[in-house]
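Missing here: one protein chain of the complex. Every other protein chain is in place.
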Amino acid sequence: MLESLKKTVFEANMEIYRKGLVIYSFGNVSGIDRGKRIMGIKPSGIPYQKLSFQDIVLVNLDGKIVDGDYRPSMDTNTHLILYRKFDSIGGIVHTHATHATAWAQARRAIPCYGTTHADHFYGEIPVTAPMSDEAIERDYETETGKMIVQVFTEKNPSEVPGVLVANHGPFSWGQTPAEAVYNMVLMEEMAKIALLTEALNPDIKPIKHSLLNKHYLRKHGKNAYYGQTK
Amino acid sequence: MLESLKKTVFEANMEIYRKGLVIYSFGNVSGIDRGKRIMGIKPSGIPYQKLSFQDIVLVNLDGKIVDGDYRPSMDTNTHLILYRKFDSIGGIVHTHATHATAWAQARRAIPCYGTTHADHFYGEIPVTAPMSDEAIERDYETETGKMIVQVFTEKNPSEVPGVLVANHGPFSWGQTPAEAVYNMVLMEEMAKIALLTEALNPDIKPIKHSLLNKHYLRKHGKNAYYGQTK
Amino acid sequence: MLESLKKTVFEANMEIYRKGLVIYSFGNVSGIDRGKRIMGIKPSGIPYQKLSFQDIVLVNLDGKIVDGDYRPSMDTNTHLILYRKFDSIGGIVHTHATHATAWAQARRAIPCYGTTHADHFYGEIPVTAPMSDEAIERDYETETGKMIVQVFTEKNPSEVPGVLVANHGPFSWGQTPAEAVYNMVLMEEMAKIALLTEALNPDIKPIKHSLLNKHYLRKHGKNAYYGQTK
Partner (left out) sequence: MLESLKKTVFEANMEIYRKGLVIYSFGNVSGIDRGKRIMGIKPSGIPYQKLSFQDIVLVNLDGKIVDGDYRPSMDTNTHLILYRKFDSIGGIVHTHATHATAWAQARRAIPCYGTTHADHFYGEIPVTAPMSDEAIERDYETETGKMIVQVFTEKNPSEVPGVLVANHGPFSWGQTPAEAVYNMVLMEEMAKIALLTEALNPDIKPIKHSLLNKHYLRKHGKNAYYGQTK
């Protein structure tokens, strides 16, 4: 079963590489076994081209390594705080994808300018506040997780499955590592289209609430009619 | 014969995927058998990578499923209204292609800035008006079709084989599904070049009518001299 | 020998397709046999994916077809006028490459902002004046050639091997069809970098004459020291 966790997490890591969302050893994907309370995550600094599923590091929710030959990703504490706070998520992705990172560096939330966005994110993709010098010095990666949690005190992380960390880059999540990757791909695409939208019309406003509701709810929630009934 | 419709529609769906105009299960292509008054369309929410020609859903012009194991695309009613109103078209494509979607989100028609555009679209590619809250609630996909039809009361859909749905994305059409895909590829390319043209010269105006006529008519109409005589 | 002309012209046509400078049946490449005064050119409207070397049409300098089963490119008269006026050129390329076309549509010459440009084009890449309505109606393709020639009354076409036709797109040339393709690839790359340069610094000026001279002349002319001595 933990071998299955490793394989799932490995596959999701390779997928962000194949999709062009990361280069060299940038970024990382994790997944969690909620029953065993064990997280699998990419090892630190290993290039994707050399990664194999056995390299995935297993860490418990207190951050103790329970299996693996390598040090886990530097961002491990950021992932752990999200798993502890957001019960509904089963996978997390962090990348330096070009357009989403540009929004993060510009310290701007990605407005919902259209239905492609509304189909997947129930409103704007938020950006964290800049971190204080004290927090940077104290425990940077844990504080990064806290900045993210702060953004979601009045938002549902299942309805907005991603965030931009100011001056840094995007994080996304989902019920599984594969769904978190899917949401990262969409976030990057939304980041690109939103940037071009503003270039074409600097006065454009986010879509109205009725259209946001229509699109988000025809794909999500109890009256959704997208896809196939199981 | 209906198997041939399914295959044609399937091939056109795969082509928008191969051309990078859609990701995952986004977008859809349909085709119609005018004699039998049957439309074939992509099933809802099936990723292109898993699609096979047998999955294409057959629907009559009243929207009743006549063959298929799956629910048809959510956008089925939009396609149907276009087939009912525009007799000349045999295939319809909807995508979320990056640059065309940006123009749709910016709520702007794509001006005809050059001969590449004039070769294929006889003037600007129009954008629909925003939909009212009432229409969104009533029957969203049918209303989307009506908004498109409204744009073409004074335009010929054969001369301008595409439109941007405000806040949403592009639709294109043609005599066949393959021609509709061709027009979508061109619309995306025109969307990109027009955006760059404005970046280089914010004061640029659409080309003059004499040049538009020359280019459109040397490729279309009875005095066309492009291509090979049959 | 004419088979060799067809093959050379065919290869150059396929190369602009492989390099992504054209889609479907857009654009065309020609080459000339100066001894026989015969030009080979792409047939009109044949997609690159279906092109074979036997399809290349041979035309004499008066525009009479001397060999081939197809009609030659619609732009044949534009090519012919350039071969008649510019003795030094042996191949011509016309594309709708994205960034060069954007400059053409913006009706702006591409300024020489750096040494990558200066290595290959001895100064700005010019743009033609817009064509009069009368000229458009008279003999559009021949007039296009005349507009290009006009630009080069005080420029050497060997030192600036390309031009933008206003509202239309780029033409390039060279001693051979392959060299003309090379110059088209560079023109598209220069078009892209120059656009980004202006985005980063709207007040930027072209490079000074001493730097232009240094770079152009270290690669061209009798004191060049680039590459290998033959």
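Assorted remarks:
Going in written order, the chains are labelled A, B and C, and every chain counts its residues from 1.
One rule holds for everything that comes next: contacts are C-beta pairs under 8 Å (C-beta built on N, C-alpha and C of every residue); 3 or more make two chains touch, one makes a residue touch a chain.
Everything numeric here is computed off the predicted structure, so don't read it as measured data.
Just so you know, the chain we are not showing touches A, C across the whole complex. By the touch rule set out above, subunit A reaches the unshown chain at residues 23-26, 43-46, 70-71, 74, 96, 98-99, 101-108, 130-131, 133, 136-137, 140, 167-169, 195, 198-199.
In the full complex, subunit C touches the hidden chain at residues 113-116, 182, 185, 189, 192-194, 196-197, 199-201, 204, 207-208, 210-211, 214, 218, 225-229.
The rule we apply is simple: only the chains that are shown with their structure count from here on.
If you sketch which chains touch which, the chains link end to end in a single open path, with no loop closing it. Annotation: 47 Å between the Cα-based centres of subunit A and subunit C. Contact of a single residue of subunit B with at least two other chains is seen at positions 199.
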